[in-house]
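Heads up, the thing below is written out as structure tokens.
This part shows chain A:
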Amino acid sequence: MTLAELVFLVLAVIAVGSALLSMTSGQLVHSALWLVVTLGAVAGCFLLMTAEFVAWVQVLVYVGSVVVLVIFALMLTRQSTGEKSAEVTGNRWLAAILGVVAAIGLGATMIAGFRGEEIEGRRIGTAGSIGHALFTDWVLPFEILSGVLLAALVGAIVISRSGSDR
Partner candidate 1 sequence: MSELVDAVLRCLLVLGAFLTLPLLVGQMEHKAMAHMQSRVGPMAAGGFHGWAQLVADGVKFVQKESIVPGAADRKVFELAPAVALVPYLVALLAIPLGPFFGQGNLVGQDLDLGLFFVLAAMSVGVLGTLMGGLGSGNKYSYIGGMRVAAQLMSYELPMVLAAASVAMLAGTLSLIGIAEAWEPWWLLAQLPGLVVFFVAGLAELQRPPFDAPLADAELVMGPLTEYGGMRFAMFLLAEYAGIVVLAGLTTVLFLGGWAGPWSDQLGWVWTLLKIVLVSFLVIWARVAYPRLREDQVNSLAWKVLVPLALAQIAFTTVLVVW
Partner candidate 2 sequence: MAWWGKGLVQGLAVTWKNLTRRSVTARYPDVEPDLPPRSRGVIALQEENCTSCMLCARECPSWCITIDSHKEIIPATTEGGRDRSQNVLDVFDIDYSICMYCSICIEVCPFDALHWSPEFAYAEGDLKDLTHDMNRLRTWMGTVPPPQALDAKAEQGKELESFRRSEGEA
């Protein structure tokens, strides 16, 4: 086992562990902060797999914006320090089962698709290679995705305007 593999293992354990803590934590704010740890550890894993670009974008977008958005939503909707949140109870067992099923499904897909692939020595994650791939092999999915995002944007505007002057 090389040093890189060891570090990867540690990061993976951190990611999974903090993800579990984020799900079982009694307070929603703590859940959001554990999510930060999870995302950071996942970014570290990306880094070890030479996917630098994805790693930094992960930190920039998910830690820097998405988690902030989540926390902002939490703050707007409830006074969250101190008391226990109601969301922890309820459907937690069903959610756990669904989560496990999804994890198994995704993991199986990954293993089936990429088993035995070596990334040693191939810098597949640099900005240059990702940009090249995006605008050659993956142009159509990329454009479709931007269309989906645009639709979501328009939808958000429509929903947020519904209160005052439709």
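Candidate entries met the following condition: all candidates are chains of the complex that A comes from, given by their letters.
Just so we're on the same page, a contact is a pair of C-beta atoms (placed from the backbone, for glycine too) under 8 Å apart; a residue touches a chain by one contact, two chains touch by 3 or more; residues count from 1.
Bear in mind that the values here come from a model prediction, so they are computed numbers and not experimental data.
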Quickly now, which of 1 or 2 touches chain A in the complex? Give its number.
1
Where on chain A does candidate 1 make contact in their complex?
27, 29-30, 33, 36, 52-53, 56-57, 59-60, 63-65, 67-69, 71-72, 75-76, 79-82, 126-127
